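The complex appears here without one of its protein chains, the remainder shown in place.
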Amino acid sequence: MTSQVQEPKTAVGKTANYFDERLGLGGFTKFFARKVFPDHWSFMLGEVAMWSFVVVIITGTWLTFFYQPSMAHTYYDGSYAPLKGAEMTVAYASSLDISFDIRGGLIMRQMHHWGALIFVAAVGLHMLRVFFTGAFRKPRELNWVVGFLLFIMAMAAGFTGYSLPDDLLSGNGLRIIDGMIKGIPLIGPAISSGLFGGEFPGTEVIARLYALHIMIVPAIMIVLIGIHLMMLVIHKHTHYSGPGRTDQNVVGYPLMPVYVAKAGGFFFLVFGVIAGIAALFTINPIWNYGPYDPSPVSAGTQPDWYIGWLDGALRLAPSNWDVSVFGYMLPFGVLIPLVVSLVFLALVAAYPFIEKWVTKDDREHHVLDRPRNAPTRTAIGAAGVMFYAVLWAGASTDLIAIYFQMSLNHVLVAMQILLLIGPVIAYWVTKRACLSLQRKDREIVLHGRETGRVVRLPHGEYIEVHEPLDKYELWKLVDFKDYEPIMPRPNEKGKITVAARLRSALSRIYFEDRIAPVSKAEYELAHSEHPQEIAAEEAKPRRKTKAKEISK
Amino acid sequence: MSEVEKSYSPGLATNIEKAIQDPGVEPHRLRMTDKSEKHAKNAERQVAFMFLLSIVGAIIAVWGFFAFPISGGDLSATRNNSLWMGLGMSLSLLGIGFGAVHWAKTLMPDNEITEERHLARSSDENRAAAVEIIKLADGESGFTRRKLIRRTMYGALAFLPIPAVVIFGDLGPVVGDTLKRTMWKAGTRLAKDPTGIPIKASEVTVGSVFHVIPEGLAELTEHKLEEKAKAAVLLVRVNPGVLNEAPEKAGWSYDGIVAYSKICTHVGCPVALYEQHTHHLLCPCHQSTFDLADHCKVVFGPAARPLPQLPIAVDAEGYLIAQSDFLEPVGPTFWDMRK
Partner (left out) sequence: MNSDKPLHRKPWAAGLVVFFGLVLSGGGYATATNVVETEFGSAEQVSEGRKLFLANCASCHGTNGEGAIGGPSLIGVGAASVDFQVGTGRMPGQASGPQLYKKPVQFTEEQILAMAAYVASLAPGPALPDPEFLRTDGDVEHGGELFRINCAMCHNAVGAGGALTEGKFAPALDGVTEKHIYEAMVTGPQNMPVFNDANLTPEDKKDIISYLKYVENNPSVGGFALGSVGPVAEGLFVWIFGLGFIIAISVWLGAKAN
């Protein structure tokens, strides 16, 4: 075939030609530029996480130019009078210098820390969005796992960074970690020695945490984010149910130009909000806490919010739980919170596989569930959120006691009780609420919305006029999948296995109470029952009728 | 896509006979900016205004950097520097962000477009071809056939990580008995933290609390914090009447003066909140509460062991001294602490 190569004439064309001839970017652009992204605010949460991560990387890189991860001793000689001449580590002194004596240092430190808090919070909210809309279902289970690992790495990044200023607050945080590690049977003391390079606090740990914080953890995160986004491109984004939205298509705006502008602009918005907060609000005033010293401690010693739930788990353990086995000590007061937290995380990671095992649904799902249309999943999620929230609040028992003028002891005991019954209540209430909302949806589909308009029919009957839904609204309320529980069935050998029984039991828990979507037959039946007069009333445009009534 | 529906089992999903039909994407609604040139022009001006604001913000940030030179001790310079640079940067970022998004929302086309999805699985031909390639590679390399090579390779790969783990062996020294002893020994004077001034028994009045370190700790040049992390002690005098002492520990106090380790037996925070009238010690980290008048046993919170008591006495000059080191390890429980 004789093809005529077009010679580019403009400068842009020439540049494009230069790169395409070397990199073949034309195909790449063709593939990506019109990729479709559905628009919804909740789809931005993952983007908030990603962009705040970028903000944290940018500000963190700046901080590395001034921060010195050394535990060598020095005497402070900077601007902050209450610490002048104090003995401290170089790490703490350099953090103070960043805060007081390097122009732009404080704002960068505060942006870094606020950005980090927002990052982990956005990761958490994004996970909740994915969970409650069922976006983790096939084919996205693996991406859920990658996202879960990112959540863990986000906490790791946060914790390693929290300790770097080597102030009193973070030092006591490290000491708590050391105490927990030492409690692990057999290997605990050895791991502690390995982490701190000997006895706590040692002279090594800051440099080691620094290596983890600026190199290893972010590198792992960048790889995971790459995989996360790659899978996003492979799967294409999910969309909420709506007219024309199916499991076989994706409806939304093209990457070029709309999404580039929106998502690109969004980066600046997230960055700008973080900068604004950092300009106006103090975060982690390390100068207040003083250098780390194993003897003092400040009231209100808490970790950053994302570690709070683990701290809460430690606080809520009952008293006197050390057990001696053949003279070896097992501190269950530390080990059980640790195990419970790990089991909780494992359940979060495994949830897509559990649900898949119960439903046996092998199809791909790209249309999201409205939370009410998956009542049991939503209820399980609510129970999980409750469990996490109680542990989280448990980390601030002292502050709750002060600010609400209650007894610290009562608050703690109340939290212990709430930890056990809170999730059960949350599960039950949420499930009932979802089922009721589904019933309401059915009612609206079958009989339309109540208008509050009462009319008298020619034969004297009074009715309230219901406004029927248009077909687009209607579709949103009926487009969902519905599952049925199964009985345990014998396998080929004629035996009912334990797994079959378990699955059947779980399927009953999941789907015994269910509200099916309205079928066409039901819909037509409901509407054919309407007497002519009512239908005629319903057909009248609402606003006009209202005007008429007023004029009467 | 009917083949798609067939290829995967719906599991427990119910199949509704004659479901209501999807009406298809709703018709596109025109925006004001699509309908009226005036609105479009307005939106354009708004976007441009936001970009201009962004420039102003950048200028403010640079001004903030230079306008407040930091001179020793003046905290308001640091405050202003941080405030104006932050606000400036925020304005410059938000200006670009709001401008770009407003542009996209009002002036770029808002027709939603539809893209087909395809199953994640590859087509049957591709799968078959992939299997062929793997088989071919297996045959060519003899991976399955040559068992000896395969198994020794697994072995080699299993051994490879061992040096990678062992090489971290010197991250920390072997623990030994460092966790079980502290700087206290018979005759060490109790001294004030942080000054290291020894304390006389007569100075400890009822209701007083002293934060104590072993004499000589303040002068250490090496391992000062490590020793302090184990040796920190709280010294309190209560009315001897309220003190409940086990017979074997009767000689450990001096006239109502008792000394207990300050390191929580839960996870190691300094337990320092002393309530004079209840004799309770509270840990601010996890709220473990210890009764100082009753051997510091746990009365509330997650701790499990009493705080270890430091046996004390008074020397010839009236200074408080330790009778010995603690008789059990201080701080958090670890598995072989009793061995």
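Annotations for the structure displayed:
Chains: A and B, in written order; residue numbering restarts at 1 for each.
Please note the rule applied: a contact is a pair of C-beta atoms (placed from the backbone, for glycine too) under 8 Å apart; a residue touches a chain by one contact, two chains touch by 3 or more.
Remember, it's a predicted structure, so these values are computed and weren't measured experimentally.
Residue in contact with the omitted chain (choice from A:F43, A:F131, A:Y351 or A:Y427): A:F43.
Per the touch definition above, the residue from A:T74, A:Q248 or A:S298 contacting the chain not shown is A:S298. Of the residues in chain A, those that touch the hidden partner chain are 39-45, 48, 81-86, 99-100, 106, 110, 114, 117-118, 121-122, 125, 168-169, 262, 265-266, 269-270, 273-274, 277-285, 287-290, 293, 295-306, 308, 395-399, 401-402, 405-410. Listed here are the chain B residues that touch the chain not shown: 29, 31-33, 75-76, 78-79, 82-83, 101, 105-106, 110, 192-194, 199-200, 203-211, 236, 270, 272-278, 280, 282, 284, 289, 300.
In the analysis below, only the chains that are shown with their structure count from here on.
If each chain is reduced to the centroid of its CA atoms, chain A and chain B end up 18 Å from each other. Within the complex formed with chain A, the residues of chain B that make contact are 1, 4-5, 8-14, 16-26, 65, 68, 70, 72-75, 78, 81-87, 89-101, 103-105, 108-110, 112-117, 119-120, 168, 171-175, 178-179, 193-194, 211, 213, 223, 225-226, 228-230, 232, 262-264, 266-270, 272-273, 284-289, 298-305, 331-339.
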